[in-house]
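Heads up, one of the protein chains got dropped from this complex, but the rest are sitting where they should.
First chain written, first letter: the chains are A, B and C, and each begins at residue 1.
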Amino acid sequence: MKEAITPQQAAEIIPDGAVLAIGGFMGVGSPHRVIDALVEAGRKDLTVIGNDAGRPDFGIGRLVHARAVKKLIASHIGLNPESQKQMIAGEMEIDLVPQGTLAERLRAAGHGLGGVLTKTAIGTIAAEGKRIIEIDGEEWLYEPPLPADFALIHADRADYIGNLTYQLTATNFNPIMAMAAKTVICEPRVIVPIGVIPPDDVRTPGVIVDHLIARV
Amino acid sequence: MKEAITPQQAAEIIPDGAVLAIGGFMGVGSPHRVIDALVEAGRKDLTVIGNDAGRPDFGIGRLVHARAVKKLIASHIGLNPESQKQMIAGEMEIDLVPQGTLAERLRAAGHGLGGVLTKTAIGTIAAEGKRIIEIDGEEWLYEPPLPADFALIHADRADYIGNLTYQLTATNFNPIMAMAAKTVICEPRVIVPIGVIPPDDVRTPGVIVDHLIARV
Amino acid sequence: MEALEIIQRRVARELKPLSLVNLGIGLPTGVSKFVPDEYSVFFQSENGIIGMSARPPEGMEDEDLTDAGGGFVSALPGAATIDSAISFGLIRGGHVDATVLGGLEVDENGQLANWVVPGKMVPGMGGAMDLVTGARRVLVGMQHTARGRPKIVPKCTLPLTSLRRVTLIITDLAVIEPTDDGLVLRERAPDVSVETILENTTAKLIVPDTVPEMELSIRTLEEARRATSEAA
Partner (left out) sequence: MEALEIIQRRVARELKPLSLVNLGIGLPTGVSKFVPDEYSVFFQSENGIIGMSARPPEGMEDEDLTDAGGGFVSALPGAATIDSAISFGLIRGGHVDATVLGGLEVDENGQLANWVVPGKMVPGMGGAMDLVTGARRVLVGMQHTARGRPKIVPKCTLPLTSLRRVTLIITDLAVIEPTDDGLVLRERAPDVSVETILENTTAKLIVPDTVPEMELSIRTLEEARRATSEAA
């Protein structure tokens, strides 16, 4: 029911300036072929939401290195010196968000919730200027939902409905981002016929996936 | 690593007056043997959190019928006339919560969040007396976390670590409740040796499960 | 044609091929009978499945595969199981294209009451409040009157399910669309006059110059694609 497209076709759908949620953790479980296609297409001014900046030659780092990213919203950029360089030079805006808060903010966007109430970061510089909400005498940090125009995710298996399974630690942010974006583009390792994935194995229901990337 | 116990032993752990989150949806995916053991043990004054009141002879309804429930927090009681009778007679307190809000309140308790911000129920009698939080000019209903002393859940397979899998619509609230309680008691259909359930099949990690109920 | 079938057939024509649809228990469930398989509409049951299908043949039921009313169902190839948090994440998050629900009352604001009759019937809201608040389109399918008493009223007397205005009201007499200006009478059932509809409605209805008769045939996939992409 979903015709698989090429990474190049996916890149054509994504305009300059788009807000992208890109799955993966240090590049593990990232949609590498779509990332490469975006770099090749010369996309720029992107806002990228992801766990980290990857490494200069791997994962989200490839986009940073190509200067395609205007703003990066991530929890960690330590293993990509290029990110720190661009940040310090004022060439890329970086918004550092605690990892658990990042996951919940994306989830809130996808699940129709008004935001996140967390203890994490209260009293630290990561909470500066942010709203504190008091509930029964306890203070909670309010963090807003974090929606994306596109989710670019990796999966292990997909069927042609778009049902997805993930493998091991390549799961990470992928299923959460799939819920949080208007358009979901998934790069699975393989695409199998409908009915091959048992209902209980599906981690992301296919109805919310818009495009599948064809195998190499 | 976890010795399986009998439903009777489970009932002995649970005192009168305890707050129980009980899995299941109209009794589908409920821990029926533990429920029966609680009824036989004559437990009373329980606060029960569950999707619904089941039917008089099935699921949570068995506890209601046995007058073991002081307060029921649920989204639906329509198929159990006994619940309506006890509510109208003032013998059981009933707190009706929209189903999606119930799921998120349990999740918030288990995930260390300060509560839920939802649009659901705003302006209805289900929101009366509750706090409205305004965010960027938009109104959200605040609903507090809903923790339990015990989660009584059903699973399909367990291993002796306590890793759980669920089957089809018997999943429902079970994985969410497993996160939301101090003590988790699970009644699986079968218990398999450690290593038999692949890591990607586990829906509830065993470390948060305290007791497994042995097979019949 | 029976009242029920009129409503179900007309609702079915609102459903878009390949969309995610939640059908309430009762009348709405029956809508699926008039939705051809080739539409590949994904029916969600909020207790945790996408790709739900009809009750299986006797002896092939599974106690772990039920709809939100606890009735046995089957799963289509490509079905997916989800927990209650994701199920309602889909609903609240705007991923459900349409929900079909029954109604006790709908009023001139397009607001729906369908979950409680205080002091008499207190079933609870179940998933209805989330569905009416979160689904992209809210289709109310109900009898136009209950024991002769109009259900489309100036102002709901029963507690509301949501402040949100529903998308469309489909009854055995009429199709009515709530708008900024009020309730607009869009269609009438076969052989039902505008006068009959007005007599059975206490809410003010805006009546356009022409009120065509409902179409009740089942569309081909191609027709359904065209019609619903125009509507959306």
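To be clear about the criterion, a contact is a pair of C-beta atoms (placed from the backbone, for glycine too) under 8 Å apart; a residue touches a chain by one contact, two chains touch by 3 or more.
Only a predicted model underlies this, so the values are computations on that prediction, with no experimental measurement involved.
Participant: Using the whole complex, pick out the displayed chains that touch the missing one.
Facilitator: A, B
Participant: I'm checking contacts with the chain that's been left out. Which of A:27, A:115, A:145 or A:162 qualifies?
Facilitator: The single option touching the absent chain is A:27.
Participant: Determine which one of A:100, A:144 or A:195 touches the chain that has been left out.
Facilitator: Of these options, the touching residue for the absent chain is A:100.
Participant: For the full complex, which residue in B:53, B:69 or B:113 touches the chain that was left out?
Facilitator: B:113
Participant: Spell out, residue by residue, where the missing chain touches chain A.
Facilitator: On the chain A side, contact with the omitted chain comes from 25-29, 51-52, 55, 74-79, 84, 87-88, 94, 96, 98-104, 107, 118-126, 156, 166-176, 203.
Participant: Just the residue numbers, please: which parts of chain B touch the chain that's not shown?
Facilitator: Against the missing chain, chain B presents residues 1, 107, 109-113, 159, 161, 163, 179, 194-195, 197, 199-200, 202, 205-208.
In this text, only the chains that are shown with their structure count from here on.
Participant: Based on which chains are in contact, what kind of graph results: line, ring, star, complete or other?
Facilitator: complete
Participant: Calculate how many whole Å lie between the centre of chain B and the centre of chain C, each centre taken as the average of the chain's C-alpha atoms.
Facilitator: Distance between chain centres: 29 Å.
Participant: Any idea how many Å lie between the Cα centroids of chain A and chain B?
Facilitator: Centre-to-centre distance between chain A and chain B: 32 Å.
Participant: Using the touch rule from the top of the page, what residues of chain A touch 2 or more other chains?
Facilitator: Within chain A, residues 111-113, 199-200 contact more than one other chain.
Participant: Residues of chain C that touch two or more other chains: which are they?
Facilitator: 49, 75, 81-82, 85, 88-89, 91-92, 134
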